[in-house]
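For this depiction, one protein chain was excluded, whereas all remaining protein chains were kept in their positions.
By written order: A and B. Residues from 1 in each chain.
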Amino acid sequence: MSERVLIEGSEAMARAAVAAGCRFFAGYPMTPFTELLEHMAGLLPEVDGVCMNAESELEAVGMAWGAATTGHLAATGSTGQGLSLMQESLSEITNARLPLVVFNMARGQGDYFQATRGGGHGDYRHIVLAPMDVPEAVELTQLAFDMAGQWRTPVMVLGDYYLAHTYQAVSVPSFDTAAPEVPNWALDGSTGGSGAAKIVSPLGGGVEGEEGFDLGAHYAACAAHIQAMATGVEPLIDAGFCEDAELVVAAYGSVGKFVRYACLRLRDAGHRVGYIRPITLWPFPSEAVHKAASGSAKAAVYEQNMGQMVDDVRLATMGTVPVEFIGGPSWDHSGFGIGPDINVPDISERILETMP
Amino acid sequence: MSDDRLFLSTDKPPAEPASLVDDFTPGLITQANHHLCPGCGEPIAIRAAMEAAEELALAERTVAVFGIGCYTAFAHNLDVEVVQALHGRAPSVATGIKRMLPEGFVVTFQGDGDMVNEGLQEVLHAAARGENITCLLLNNGVFGETGGQMTTTTTLGQRTKTSIEGRNPHQHGHPILLSDLTATMDGAAYVARCAVNNAGNVARTKRYITRAYESQMAGAGFSLVEILTMCPTGWFVDTLEGPEYLQNTLAPVHNIGELKTP
Partner (left out) sequence: MNSPLAGERELMLTGIGGQGVQLAAQVIAQGAIADGKEVLVFGSYGGMMRGGNTDSTVVISDQPIEAPPVLSATWSAILMHHQYWAPLRVLISDGGLVLVNTSVFEDQLDRDRYRVVEVPATDVATDLGNPLLAAMVMAGVYGRTSGLVSLDGLVEGMRRSVPPYRSQLIEANEAALAKGWEMAA
């Protein structure tokens, strides 16, 4: 760990990524993802890494895919539209069992479903981590690379404009310039001519026409792997004051920080309100949400969208408490996801109106 | 698998004992039992590409990136390391690999539907960047795998399932001559077009591919070899008519020869 510095979210995440071992990054500018790309372009050469200003998001994710096959930790990212373009690859990278970190610097919270439902074609999911502020983003970026390597799967870090542009004091881990360990499945060309050259494919391995080449078996193995992540990845959640709460409010990401703060203030003013903030959006911390909400008369969900995570909260609570959606889309003129309604008094008012 | 020509060329019993297909299989192709159609030109092109790699002793540093088309079947048939990419997206995947393995040798296998339709920007951007990779375009002028529809390289007048009366420029636009286009780009070091419809052209194909590989190994920049391949199935012609159809339909438009050398 190095000294504590005042650092903008984008730069903090870039530094955390390089410190976590990221050696390849490719991206295409789009607010509020752009600064992350710029910082990666500045930082990666310091550790002999590569940053590509790709010609499009399609190519950015393709380049990251290629880099990932060499066993080096690779990352890419974008914002809404760019993520939509990348989905075809993200789905296939999942089936190719490659580690990859995807920084989704979203505009608002309208992309919750895209992030947590797989987003592209096929029956898959990604691990999704949603930090509420800069210190947490540094931690979760490290965790994202660890999980990507451990599970050999894409892991998404879901941020937004607020996160990208807030400065906070954090200890940024220093870079480890030692050559990273390359996993045994990685390609470097060297098994060519051996009679058993490696292959990295979303369609699985094996020699066509011979035993071991079976698309059905590969897809079954992919499904089993998703299932293993669903049960094996530890769900993370931040919750407070739920024990004696009459109302429990759920929210995630930067907006979750606003909601949490509103709840802290309401508690100070004597209102029996608690909060739950899922940190892993997939796997969703259903059990913890269920437990946190079960003692209260009512649950509410605040999101900067028309209501997406509310479905997961309803599935988690299984009808044991009424779940009310109290958020809504909120956009300022910039379209970057700054919400005029995303402020503590307005949120507090909605919470108070919902109190049983 | 059988080769009709063996039976047509003679009516006498064979003078030598039968030899297995495996005997002719180049070292870097693991088995000859591919699922491509009889008379398909793609296995010939892939064979030339693998023989060239073997002769230049590139096997132990090669990563081949496959697009999506009939040739994809070979992704599981090679004794070099392979990355299976998406339809059209092999050049960017190859870019990521090459940037992380600068000493490696990286080659893509793509069809015309893959490279010139779905992924046109990828190959052009890689060329403009001077990306030090080799892209091989197996151009048969149709989407073979999906059953013979028109691609951007289909020539005027050529009949496909989606240009039934022949490609008509007013309705279907004009073909893209990818190698000619790429040869104009500063980042491209070596660009050549060849075909596999007769023995002379097959030899030329291997020669051009070899030059492209050498140019990559010399660090010269982007290289592209476009190989015109037969697709009797997608062209709806007899197996034996494939080579001649190629000569009369594709070759007059997509001209054979080296377009750019380092």
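In this section, a residue touches a chain if its C-beta (ideal position, glycine included) is under 8 Å from a C-beta of that chain, and two chains touch if they have at least 3 such contacts.
Owing to the predicted nature of the structure, the values given are computational and were not obtained by experimental measurement.
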item: Partners of the unshown chain among those that are drawn; value: A
item: Full-complex contact with the absent chain, from A:175, A:219 or A:261; value: A:261
item: Sole contact to the chain not displayed, among A:92, A:133, A:188 or A:303; value: A:133
item: Hidden partner chain, residues of subunit A it touches; value: 4-6, 133-135, 161-162, 165-169, 254, 257-258, 260-261, 264-265, 267-268, 334, 336, 338, 342-345
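Here is the rule we go by: only the chains that are shown with their structure count from here on.
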item: Distance from subunit B to subunit A - Cα centre to Cα centre, in angstrom; value: 40
item: Residues of subunit A that touch subunit B when the two form their complex; value: 23-24, 26, 50, 52, 54-56, 58-70, 72, 74, 88-89, 92, 96, 187-203, 205-210, 213
item: Residue ranges of subunit B in contact with subunit A within the complex; value: 27-28, 30-31, 33-35, 54, 58-63, 65, 73, 75-86, 89, 91-101, 104-105, 121-122, 125
